[in-house]
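Note that this complex is displayed minus one protein chain, with the remaining chains in position.
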Amino acid sequence: MKVTSPIGELPFVVHGVSLHDRHVVVEGELGSWRSRIEVGAEDLPMLGRALRRPLIAAGLGLAGIALLRRR
Amino acid sequence: MRYTAPVRDVVVIGGGVVGCAVAWRLSGTAARVTLIEAAHDLCEGASKGNTGIATSGGDCHPGTLELELVRRSSPGWEALCARLDTPFHRIGTLAVALTEEDERRLPELLRDAQDTGAAAEIVTGDQARGLEPLISEEARAALHFPDDGIIDSIRLTIGYAELAARNGVEVLRGAPVHSIERDGDRIVAVTAGDRWIATRSVVNAAGVEADTISRLAGGEQFRTWPRQGQYWLLDRELGGRFRKVVGGVPTPVTRGIYCVPTTNRSLLLGPTAVDREDRTDRAVDAETLDHVFDAAQRLVPSIAREYAIKTFASNRPASDPTYRIAVDAEVSNLVHAAGIRSTGVSSSPAVAEMVRGLLEGLGLPVGDQRPHAITELEPLPRLLGHPRPEQLFARDPRYGQVICACEQVTAAEIAAVHGMAVPPTSLEGVRKRTRATGGRCQGAFCLSGVSFLHSLHAGRRPPQIAVSEPEATLGIGAHDV
Partner (left out) sequence: MSDRPPVAIVGAGITGLACAHALRDVARVTVVDRVPVPGGVHGWEAAETRELAACGAQLRLGETAIRWDGLTLLAIGQDGPQQMGAAALVIATGARPLGRAELGIAGGRPAGIVAATVACHLAENGLLVGRRPLIVGGGDWAMRAVSELRAAGAERATLVCPDGLLRERPNDGAVHVREHDRVVSVAGTPRVRTATLASGETLGCDAVVLAHGVAALRNVDGAVWAGDRAVYAQPLADPATVAQARAAGAEAAAAVRSLIDREERP
């Protein structure tokens, strides 16, 4: 996964996905920086716009896959 | 038009060091105060472009109001700056005589200095080099003013305003004064920006535009004009080696050019002093800059172009006479604090007290201190040069995220200034409060990171990020600018 940032494009490596409190939490590393993404129901309306943003889309995709696998 | 109720006791026009000092001084009293600044931020005029010297007055003219106010302000800097989270170091100035002619003038200048009451002594060339090894071998003698200090004039100005705002002073930025209404010989209201403000008095601290304000109020006709100075900013590596402020021998016309180590160890060279017409002209030119550089290099041969980071110009408010601090002769509730040309920083605490006294004489409630008024700002620690970075990190892990590497400004500091009572509204505002983007790479590697954080903290979408004034956006929008 790749993220564009104010300092350029960086790799995002996912280490784990979990569900906390109705939020999907993606833990990972942005290069060597510890990083976490939390996606909640309030972010869902953004999905339409968000699909243009690879990070959130990929994060959601991975979260979805991981949760499906856990079932 | 929005009506501001209730009526103010004092409207201070001008957000430079003098206006902010007045607002600070009044903020501990019962008075209701509004501070108005035309530009998008405070401290946009001479108060941000100066050498940062808090003079002890040795080169002021004896018998002048300027000298009196500088002398009254001088002893209190350590205590005041501690309360305003403003760096100040009383390192002293050496006015260096490079020629025989300069040397012959020193005894007379010493007598003048002694008349001012400031500490002063003549030292030999060798003694001068002992005090400041960077001084040229050509130096024959020098006048030493041990009580002069260096100060961060931007942190001082913003510190004054910050404390004032925390004490309830209303600060309006981006609010140029359009009109001033009178009833007989008294001002009753000021229209600035989109606000109509009823007020019992006005303080005119509008710097180069002080004459405009007086004219709008129907007050005395006097003229203020820009006295332009051009400057170089040089690297901390050089500035950090200085122990003293180094200048030439002052002439009757000008104090001359200084080499000033700043409180963050960079080095300022300047200023020139040229009376101009155009108040908005802040252009540097190669000839003047060369002149400044050559003069500085004669004093300190180590000064070299490779250390240069930035050049800039700023306009000091000149007037005749200077130091017009008085109630207007025509308008009974208009107090001028105008024509404060060269020593605005150095005299600001005493000017503020003098203005308070004049307002008290007009019957305004500026007498007693309110018991619960805040008297000091909580210092914001900065990573650059900090002896205990682990303490900073323990306090806020964002001290571990260095955003501007040249000045070592962290995400913690950038976040903190956005939580101030008078926060930055532009990248220039972030620079003034943190020094981010002001270092040797001039933002080449951090401007985008700083703008990202500013947009986050200030709640601005990226296309709205302003470099300075709101219409000077970082990115161009849909319309041609």
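Order of writing sets the chain letters: A and B. Residues in each chain are counted from 1.
Note that in this section contacts are C-beta pairs under 8 Å (C-beta built on N, C-alpha and C of every residue); 3 or more make two chains touch, one makes a residue touch a chain.
Source: prediction; values computed, not measured.
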item	value
Chain not shown: contacting residue from B:Gln114, B:Ser332 or B:Gln442	B:Gln442
Contact partner of the left-out chain, one of B:Glu138, B:Asp285 or B:Glu376	B:Asp285
Given B:Val188, B:Ile309 or B:Ile374, the one touching the chain that is not displayed	B:Ile309
Residue, one of B:Pro321, B:Pro379 or B:Pro462, that touches the chain absent here	B:Pro462
Missing-partner contacts on chain A, residue numbers	4-11, 29-34
Touch residues of chain B, complete complex, unshown partner	232-233, 235-237, 280-286, 289, 308-313, 383, 385, 389-390, 393-394, 397, 399-402, 405-406, 408, 439-445, 447-448, 451-452, 462-463, 465-469, 471-476, 480-481
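Following the convention adopted for this analysis, only the chains that are shown with their structure count from here on.
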item	value
Residue ranges of chain B touching chain A (in the complex, touch as defined)	448-449, 451-452
Chain A - residues contacting chain B, complex	6-7
